[in-house]
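One structure, pasted below without further comment.
Just one protein chain is left out here, and the rest sit where they should.
A, B and C are the chain letters, set down in written order, and residue numbers restart from 1 in every chain.
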Amino acid sequence: MTEAIRKNFASDNIAPVCPEVMHALNRVNHGSAAAYGQDEETAALEEQFRAAFEHDAWVFPVTTGTAANSLALSALVPPYGAVLCDQSAHITTDEGGAPEFFTHGAKLIGIPSNDGRMNPEDILAAIHLNREGGIQSSPLRALSVTQATEWGTVYTLPHLRAVTHVAREHGLAVHLDGARLGNAVAHLGCSLADITWRSGVDVLCFGGTKNGAMGAEAVVFFRKDLAEDFIRRIKRGGHLWSKQRYVSAQLRALLTNDLWLKHATQANAMAQRLVHGFQRHAGSNLPFETHGNEVFVVLPEPVVAGLEQAGYHFYRWATPPGVKGVLIRLVTSYATEAEDVDGLLAAL
Amino acid sequence: MTEAIRKNFASDNIAPVCPEVMHALNRVNHGSAAAYGQDEETAALEEQFRAAFEHDAWVFPVTTGTAANSLALSALVPPYGAVLCDQSAHITTDEGGAPEFFTHGAKLIGIPSNDGRMNPEDILAAIHLNREGGIQSSPLRALSVTQATEWGTVYTLPHLRAVTHVAREHGLAVHLDGARLGNAVAHLGCSLADITWRSGVDVLCFGGTKNGAMGAEAVVFFRKDLAEDFIRRIKRGGHLWSKQRYVSAQLRALLTNDLWLKHATQANAMAQRLVHGFQRHAGSNLPFETHGNEVFVVLPEPVVAGLEQAGYHFYRWATPPGVKGVLIRLVTSYATEAEDVDGLLAAL
Amino acid sequence: MTEAIRKNFASDNIAPVCPEVMHALNRVNHGSAAAYGQDEETAALEEQFRAAFEHDAWVFPVTTGTAANSLALSALVPPYGAVLCDQSAHITTDEGGAPEFFTHGAKLIGIPSNDGRMNPEDILAAIHLNREGGIQSSPLRALSVTQATEWGTVYTLPHLRAVTHVAREHGLAVHLDGARLGNAVAHLGCSLADITWRSGVDVLCFGGTKNGAMGAEAVVFFRKDLAEDFIRRIKRGGHLWSKQRYVSAQLRALLTNDLWLKHATQANAMAQRLVHGFQRHAGSNLPFETHGNEVFVVLPEPVVAGLEQAGYHFYRWATPPGVKGVLIRLVTSYATEAEDVDGLLAAL
Partner (left out) sequence: MTEAIRKNFASDNIAPVCPEVMHALNRVNHGSAAAYGQDEETAALEEQFRAAFEHDAWVFPVTTGTAANSLALSALVPPYGAVLCDQSAHITTDEGGAPEFFTHGAKLIGIPSNDGRMNPEDILAAIHLNREGGIQSSPLRALSVTQATEWGTVYTLPHLRAVTHVAREHGLAVHLDGARLGNAVAHLGCSLADITWRSGVDVLCFGGTKNGAMGAEAVVFFRKDLAEDFIRRIKRGGHLWSKQRYVSAQLRALLTNDLWLKHATQANAMAQRLVHGFQRHAGSNLPFETHGNEVFVVLPEPVVAGLEQAGYHFYRWATPPGVKGVLIRLVTSYATEAEDVDGLLAAL
């Protein structure tokens, strides 16, 4: 790795593509293949997902997480409907309005939480409030859960199930934003089945790009009825690749030999290494538990400025009122190595 | 090349990725890079386009032609507006409603032509008819021209200029669908500047995917005002890659040493080789001139069926009423070789 | 009637409100009423429609025909779908893009006909062509029939049933644009049931505004499943009146004692009086049969100009190529009287 990446903790999407994915691209790069997802690689991908998830699944590869989430939501809510999510959810804060675009203007209703993990009680209260709004409200039709969350935490399986249970009891479909699902599974030590359909998830967006791929995410439906006509939404969104074998091949490489899990495990370990370092550092304060590959830490302004001057890249976050210092976010990836972390800790 | 591709004339998008593009993907695959198009590769791409087009240009790489065309149109017309195009245009027949999606419901108004090339007189008449409609019509705000056309023909430069002149005189912006622009340039022997801004084009969609790339198209604005906020439309459509270096690198490979032109020239030559073969074949009838890489030919049903049984892939097209035989479309690509064509002609 | 209206044949919407409707507005204008359609007048309206149509019906009053048609279509097709209609249909030529707006960009596919009445064979061919388009097409999900048509003709009941039969056999829902349904019924002498659900219609837009109301149209569903959530679409379109009693009252006045039919009968009679006059006039040519209240006639330019100079109002229509003279449209309404028609005929 070059120095540039060794000092770059801005995001997990600044990393290059892993060798296995590059190899897969080369593997499929010969001869002709039927266009628009009618190729053999895409067919094999669906089988591979079904095996990995131990369940029937209807799998649609696309190339960005924004597209995956927004397309998935458009299959769950009508244009006049609403989606409930944590107020920190990526879909409501960071997609540039894509969910509203793909759903044709459905509302995203964010509810507050301490660390990105919604409480079942708050979900229930939001559903009741929405119902009381009657014809003047936008009816809730889906719940979107982010796992791991935007604050680097992970729902336990019981917590996840409590949350989806409330939603399903009230007729809401359940979407799981799994841009960092690997990090959640690595943390929980559960199976892919446990964290998805066994926990009440109807549709999953399985992230590959942040975990070693070039541009590959899978929308995975566990209910066939929701997947009907989904390919038309993909085409209409300009997300149906003519040469789709090259998207499917990336995802297949990640699924093969649980490469996705190996990558996520490495990223999580590097995040823990950061956490342990900060915990030994007097001036630092970690406002959230670190379960996945995102570390949020409050440091004194001079320390933060010093790291920046030393060439480190990361984001300054909006520091909550009353907190002394600067809240920053550090993200590790499959490509982060122990010496990268140690270098940063030494630079503190 | 394997036999599969040698017998596949279904489309130019069934071909694999060319070695130069694969090389470019490997070239940029090291270290970290700023996400969402802030990388150096994307910056270099814009410079390279400006040099190639001899004009200021604002360049936005996306990964599908559907996205490129639909996003470009959304920058030209308001949701209550309309786009004029040839009735055979891909945007109105084959995008699964994507232009309507991205423009939020603007109308596509198709006008008839003999071979995919609109006449200036018909454009003028359509504009007048639209004006007369007043408040009950959807006002025309853009003209979309396909070059090369869906019927494999190419507008001459004077024809192209006559067409765009009418549009601009009446306040319509001009969009060029260049999914096969290379084939048009190879046919005309002109410069990229000649066929675009010197011919009255405001925004070009420059196709890479059909010409050797994996998934790479460039939306090229020649007017800065139209490009304002365009990046937001891309993001909102889920088309902003976090790892955009991998899209930009593909397009750079095609621009370098005019690889796009070399590819298109080969495809065109193979199309001509097909044409010459058909012209020597008694039962065949070519309804259109072949300028680019698409050959339309009417053959007797038994001949068509024979080719299919021999393993050849191509599309049966809607045969016009009154025509005896079956209209088929054969498409060549950069990967088509002389012996592939000769094999098909021999199989006739 | 003043002279202004006596010489105004521009449309049936230039007429004032009939006394019965004004009376109904006054009738309901006392005391409080629950808002947003929860009032007693609206409840009574639904009952009155059910009786008039001899069928269960879910009735939603709105105030414009554009809204009625566009909202109805949005309940029948998904945003990525398509609606089949005659190429002269008001929804595709004269709604300023409203159907595209309310359906979120569904396509309107117009098919040609001689006089605004589609043939079953052409519908079947269009359905087949659409199916062949596969993923690149916008799938047809509804057929929209205009009765009476834009050319003043009326489908016979067997013709209407043949048309809806093809649609339903292929899974398309059937919408009837009845902006001038009264004129069609008056011509056919059938019942409201005959011309709607007994003829395969799923949803009707029943026009009141052109037939004596101030601003009142009813969207009438004959299938409960299609009506679900429809009130939310109305609210979201800004078409749910808080004081809805005043819309419902208008429609109730028209239904009471078949006032709608009396009005339409008068309008039709006046149209026939015009036709008979033109038939006696040497230089005139009637390109279509006149079944309802719209008369299309080709007259020599000096005659048309003379009528205009004499203060008559009507529209010059796009005269078909090869036709000598000027095609004009004359529309009669409930308020047109015999002496108005005779005055125009004398002015010829």
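The rule is simple: a contact is a pair of C-beta atoms (placed from the backbone, for glycine too) under 8 Å apart; a residue touches a chain by one contact, two chains touch by 3 or more.
Computed from a predicted model, the values in this text were never measured in an experiment.
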Which residue of C:P120, C:G133 or C:G237 touches the chain not shown here: C:G237
Selected from A:D12, A:E100 or A:E217 as touching the chain missing from the view: A:E100
Option from B:I231, B:L286 or B:V326 whose C-beta touches the chain left out: B:I231
Absent-chain interface as seen on subunit A, which is shown: 79-80, 82, 93-97, 100-101, 103-107, 129, 132-133, 135-138, 318
Touching residues (missing chain, whole complex) on subunit B: 36, 78-80, 104, 135-136, 139, 229, 231-233, 235-236, 240
Interface residues of subunit C (partner: the chain not displayed): 1-2, 4-5, 8, 10-11, 13-17, 22, 25-26, 29-35, 62-68, 70-71, 95-98, 101-102, 209-210, 214-215, 232, 235-243, 246-247, 313
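Operating definition for what follows: only the chains that are shown with their structure count from here on.
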Subunit C against subunit A, contact positions shared by both copies (same if over half, else different): same
Chain centre separation (subunit A, subunit B; CA means) in Å: 34
Subunit A and subunit C: spacing of chain centres that average the CA atoms, whole Å: 50
Two or more partner chains touched - positions in subunit C: 79-80, 104, 135-136
